[in-house]
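Every protein chain but one is kept in place in this view of the complex.
Labels run A, B and C following the written order; every chain starts at residue 1.
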Amino acid sequence: MRIENYPEIIPGKNPFKKIYLAIFLWITGRAIQAAARTDRVVKKEFEMLPDDFMLYLGVSPNGPGFVVGKDSNGKAKYMGAKLKGKSITLKMIIKNIEAAFLVFTFQESTAVGFAHDRFMVSGNLDEACRIGRVLDIVEIYLLPKIITKLAVKRYPNWKQMSPIRKHVGRVIIYTRAILGF
Amino acid sequence: MKLTEQFKFFNQAKIISGNKGLNNIPVELDDYNASKPLIITDKKSVEKKFDKIFIKALSDSNLIIGALYGSVSNEAKIAEVRELVDLYIARGCDSIIAIGSESSMNTAKAVNLMLCEKKDFLEIKDVNQNLKPLIGILTIDSRDTFTTDIVTVDARTLQSNYLFPNVVIIDPRMVKGGSEESVVERSLLALTQSIEAGTYGVNNPMNDSYIYSANQYIYENIKVLSKNRQETEAAVAIANAVYMAGVAFSNAPTGIAYALAKEIHKLTGESIGKVAAIILPHALRWINGKKDNGIKDKILQSLIGIEGYAKTPSEKRSIMVIDEIENLIKSFPKSLPSNLKDLKLQRYILENIANIIPDKIEYKITAKECLAIIDAAWSSEKEKV
Amino acid sequence: MEEIKGTSNRVLEVDLRTQKTKIYKITTEERMQYIGGKGLGLKLFYDRVKPGIDPLGADNIIAFMPGIIMGTSAPNSGRFDAVTKSPLTGIMTTSSCGGPFGIHLKTAGWDGLLIKGIAKEPTYLTLDKDGVKFHKADKLWGKSAIIAQNEISDNKSGAVVIGPAGEKGVRFANIISGERFLGRGGMGAVFGSKNLKAIIAKGKFYKIVPVDQRGFDKIKKRAAKNIKTNYMTSDVYTKYGTNANLNGSNAANILPIRNFKDGQHEDAYKLSGEAMSNKHSTKHHVCKPCSILCGKKGTFDGETLPVPEFETIGLMGTNLEIFDSNYIAKWNWLCSNLAMDTISTGAVLGWVMEAAEKGLIKSNLKFGSTEGVEDAINDMVEGKTELGRDMAKGTRFLSNKYGGKDFAIQVKGLEMAAYEPRGAYGQGLNYATANRGACHLSSYPIALEIYFNLINPYATYGKAHFVKFQEDLTCLVNSVHTCQFTMFAYVFESLLTKMTPKPILSALMTYLPAIAIKLIDYSVYQKLWQTISGMKISSAAFIKAGERIHVLERYMNTLEGISKKDDTLPDRMLNEGRTSDPLQRVVPLEKMLNKYYKLRKFDENGIPTDELLKKLSIEKKA
Partner (left out) sequence: MDTQKYYEFCTRVKTISGHNSLEEIPQALMDLNAKSPMIITDKGVSAVGLIQLVQDAIKKSKNKIEIKVIFDDVPADSDITTVNEIAKLYKEKGCDSIITVGGGSPMDTAKGVNILVSEDADDLMQFTGAGAIKRRLNPLIAIPTTSGTGSEMTLVAVIADHSKNKKMAFTSYFLLPDVAILDSRMTLTLPDFLTAPTAMDALTHACEAYTCLAKNPLSDSAALFAIELIRDNLLNVIKKPKDANGRLALANASALAGIAFSNSMVGMVHTIGHAIGGVCHVPHGVAMSILLPYGLEYNLHKTGHLTGELLLPLAGSEKFAAIPKELRPLKSIEIIRQLNEDLHKATGGRHSRFLSEVRNREGTQMIPKDKIRDIALTAQNDGSIFYNPEELDLEDLIMVIEAAWEGVPIDRKKIKMSKETSKVKIKI
């Protein structure tokens, strides 16, 4: 056997999926910040989190992802896409791009994603639960019902979240997410 | 349920099964701090472009494939193993991934052994240490020992707990396709392994849970998949059954149908799966007459489901198992004859094999009894056993 | 002396256990369909023996079948055929031999002799026009085949005799007749299993006369002329014997070296027919009657010994990297005395050397070393060591037991002859499809690929056509029964072939193989058969008979479980490149094989279709 007949192989890249995920996660990250300042439930969940709370939600091994944490005022803040230099208290990492694509294109709901072991969570589990609930609410705001229904276990009925709160909230959160305030 | 008083169970192989399963490889390797695997696969897999699918699934990871060796043929051979050890070292690999056929996995295991034991494969007598991370990727060509704790290279066989692969991956992209015949043969081989593991073995609930899941998967999916090899769910299910049967097989004594089939395969080249399946009901009929053993009626549940099982009176359950298997075998007239005669095996070879089997298995059987089982399978006459 | 016009059609059937005999009359239909020799032998076997029997058991039959031209004055008419189920391969084996047994059997009035059953004690038979007599062989048992033959036979009779190898059941033991052998597939072991040491036929009771004497004389003349004018049959083989192949094979990178690891060696020329003829002053030593004269004798270390044939040189010489002809001649002589096949013996030695080198077994045999070889050959017969007893079962058995299947150079259990298929793909297809295993005599595409340089050895196109055609034709040659070398003469010296310029012939054969085959003239065989038997057979019916014989044998094998899985080559030929080939080519078998099945009308699993069997009037067995 000639060793040179069996060269090293560096697997390729999949830019399309990566770009989609980067955009999706960028919006979601900023929407969490916006929702925490708009929706009272999300606000309350954030209040319950410890002061040094810092979440990274991303894709293994090289991203994309986002960091959301509490700023010095204790308010939720989107802190960019990079992990580096931040002391993360809760890491939620999806094992690979394909899995992330399944979850963030709602082919698998978040709960199913968990059931399918797509996530690796490090950190305090009760923080993860809070963030789980926050993400559900953010998705309800961001996405039309028909899509969100794929992502969450139970879509809230009007008693739990009135249409007014939902639609007004949606406009505000979108605006804030994109403008970043 | 009665437990046997003493038993052991071990399965090192983690299974990842389902959509995009392959894409988990980087994370799995990372668990072992590994990032540069040597890939060992065979010509058939390369022809079917499984190597390409595999490489694509690793995109956007930090893995480097140390080398992809795609020339393993039908049998693992010592010369190739030695060369691959050199390749592994030259490239500074830290893990091994085997894709496809038995021979790929056997080669991979042997390479792993040589690397860790630091001596030639032929000089290794037993294994007492953890080996390098080894991942097995099942394809439509994987069967028999792909997921077991056994390695066979050049007629030399070793068994050790350390020889299970660490991770076994079943991904729909790799397990669809092939011919009806290969589906039947692969599935029925797994069925033989699992049913025999649950029959000759002790009452071991750990192993039984693999056995019953395997049976159930095979029984529910073999017909669907043999008709349409592109049926994703059925294909994944059968591959799962291959894995489960392999584990069950590793944790139980070898059964008679399997032992006979393996020997017949060695001498005639006939597929183990086909021969084993034809012999299975006759071997079961024989063991069912034994005082100390018999077919556990629970096997029936795994074959025909809870409802049918519950409806069958308990004294009829073991006989029903045999009938069910016989009916199953008959449902593939194109791929599988119902007796050894129609398989065109030579009587004189079978007679010779009957004489050597008693020394090869743990369960007590005489050459005469072996021959009686072969006789029954020869013409599929029930009364002979 | 009484005359037999054409054929006697009488077959003597002998049961060794009951010592009873009966006579079977060959019907006209059988004669028309199966021609004679090998074809008829297979048909008689097929009608009498169930599939699945033990080749070494009482049910196996060994048939001796002289051809239709045996006893006439046609050139190369001295050959007869034997048919049995092989203990080495477990499937049919047929063998052609130029020894004196054939002519005596025929002129004793028999067109066939079938032996079945097991004698209660070591026995030999004498045969004449009235049948057989049984004799105790306890004094012959254990003796060398050559010595035993000399003791019981003289030049007024013809014998078939086994040596110690056959007695001990060496699965590639063979049978001697005169100085020629029924070589392959272990017929000697079948004799041994039947407690039969020898059969001595005493003939010359009848004169064999062609029915159409005038027509016969005419075609005989043409045949003789073709042989005389053909370069291969009149010059090359006559001068140097079969070893004439060696230099050409070496140059073409198809000579087995180091258990088929390579195809070329710088020292190989030392073993060529040319070199040997000088070194050992070789002389003719041949089948009778023959005009090609390929057999040779020579002086080796002062001893006069037969010159090893090309296959022996290949397997016991170059393939073991031994280039000293004295040793090879001695081992050849040893094998002759023990009566065992030199090809399989050599292949077993080669496997053992490689397995030892790789550590799979322990043995002192080494490539390039003559040390221990003689002992190993004796051990195969005596069975003193476990390895010795295992070696006696052939390379397939060895590799099943010890590993090393990839370098067990055998197909269907029969060890490969001395042509390396990675340098001649057609030959690869031949090895894979040949009925008795990796046999070089089933078809001989190597001649077109290498020796005549007519088709590209490294192409797959057309190979299936030539293999199929040659298989059918060879069946005819072995059934009319004459020497396969006559194919060079009769086919290539035909007017059309000879007059076509070589580049055109080559192009035709490469690109339009089906048409090229249609143009091939095999009428010499057909006319010989017609004039002797007095029966009319069309050219199409004649070649169809060849096809019938081949397909019947295939069908018989498929009843024993042979199918596509067995039509393969050793892993080495399919997967390993050779150092002597910078392009690292391997045989692209699958492609040729599928084409071949289509041409043959076999199904995709290599089984003759019902349609084909019907077309050839082969009755199916349940």
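Going forward, contacts are C-beta pairs under 8 Å (C-beta built on N, C-alpha and C of every residue); 3 or more make two chains touch, one makes a residue touch a chain.
Source: prediction; values computed, not measured.
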{"item": "Left-out chain, listing which of the shown chains it touches", "value": "A, B"}
{"item": "Listed residues A:M1, A:I27, A:A81 or A:V121, member touching the removed chain", "value": "A:V121"}
{"item": "Hidden partner chain, touching residue among B:I15, B:L260 or B:I373", "value": "B:I15"}
{"item": "Residue numbers in chain A that touch the chain omitted from display", "value": "91, 111-112, 114-117, 120-130, 132-133, 152-155, 157, 160"}
{"item": "Residues of chain B in contact with the chain not shown", "value": "1, 3, 5-12, 14-21, 24, 27, 30-33, 128-130, 161, 204-206, 208-210, 212-213, 216-217, 220-221, 233-234, 236-237, 240, 244, 301, 306-307, 309-311, 314"}
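In this text, only the chains that are shown with their structure count from here on.
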{"item": "Touch-based graph of the chains, sorted into line, ring, star, complete or other", "value": "line"}
{"item": "Whole-Å separation of chain centres (CA-atom averages), chain B against chain C", "value": "42"}
{"item": "Centroid spacing, where centroids are CA-atom means, of chain A and chain C in whole angstrom", "value": "77"}
{"item": "Touching two or more other chains - residue numbers and ranges from chain A", "value": "none"}
{"item": "Residues of chain C engaged with two or more neighbouring chains", "value": "none"}
{"item": "Chain B - residues contacting chain A, complex", "value": "18-20, 23-24, 26-27, 30, 55-69, 80, 83-84, 86-87, 90-91"}
{"item": "Chain A residues within the chain B interface of the complex", "value": "1, 3, 6-14, 17-18, 60-62, 95-99, 102, 116, 120"}
{"item": "In the complex, chain C residues that touch chain B", "value": "51-55, 57, 90, 358-360, 399-406, 558-561, 563, 565-566, 571, 574-575"}
